[in-house]
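The complex is shown incomplete by one protein chain, all other protein chains being positioned as in the whole.
== subunit A ==
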Amino acid sequence: MHRREREREMSVFGGDSWGREAQQRKRRVDDLLEQSHDGTSFQKLSSGKFACLVCPHNPVLDSSLMLSMHNKGSRHLAAESRLKERELMRLEEINKRVALLDGSTDAANSCTSTKRFKLASKPLIEQTRNAASETLSNKALLQNATNKHRDMKLSRGNASFFASNSTHVPKPRMESPVMGAGPSSSNDKNCIWATEASNKMLIQHQLEFRERRERELKFTAAGWKRDGFGNWFRDENVEFDSDEEDPNVSLT
């Protein structure tokens, strides 16, 4: 009672309060509308507008109504199907790796798996690595294997990323037959599922990563350099033996 009175006093519309009620009603409708949308496909911005996360150029839409209109558009639908396809591929990959590992993973060391990979006493690098592995296990993100500039690029499923680096990213093993996997749209379900599986996978992943990095370092130390396309070439100031290994051959 009191609150309402106070609200009334504070109302900008004068004595009648129908406008406020109408506003609230509208918001409620909006909320309901929003719920009907897939929570991961858009983001509500601080301005109250909506950004579509599915479409590659992330269009910003003024209201949820417009968002729902957009979601029915052909362009959005095409983008959505592409995304789903990729998601499927990722799940498939995860499942495959889980299958490759023996199932005896206890939950206890799953959370400490990264600790065992303490490579050096470099706190910053370790932080980065921790963050990276967390992201890896929780989100549908891929890691850039080149790591040339010491920062791990995160991709949000943008296709262009793959395009530029495809030459030196280890080829995902997609040759195996597709295993049945439902559309994993819900985040939390995925997470529980992944922590168990990610343990062994991560180890393997990181070992591979290190090994590869060590080999690359050996080549850089031996005087090989890279061009913008990731191809290796010989530094003109460095001398090479006649039978020296060529990273362009041995690293692909």
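We take it that contacts are C-beta pairs under 8 Å (C-beta built on N, C-alpha and C of every residue); 3 or more make two chains touch, one makes a residue touch a chain; residues count from 1.
By definition in this document, contacts and distances are computed from a predicted model.
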{"item": "Hidden subunit of the complex - UniProt protein name among \"Translational machinery component\", \"pyridoxal kinase\", \"Cytoplasmic tRNA 2-thiolation protein 2\" or \"Splicing factor 3B subunit 3\"", "value": "\"Splicing factor 3B subunit 3\""}
{"item": "Absent-chain contact - pick from A:S63, A:N95, A:T135 or A:T220", "value": "A:T220"}
{"item": "Hidden partner interface residues of subunit A, rising order", "value": "122-125, 128, 149-151, 217, 220-223, 235, 237-243"}
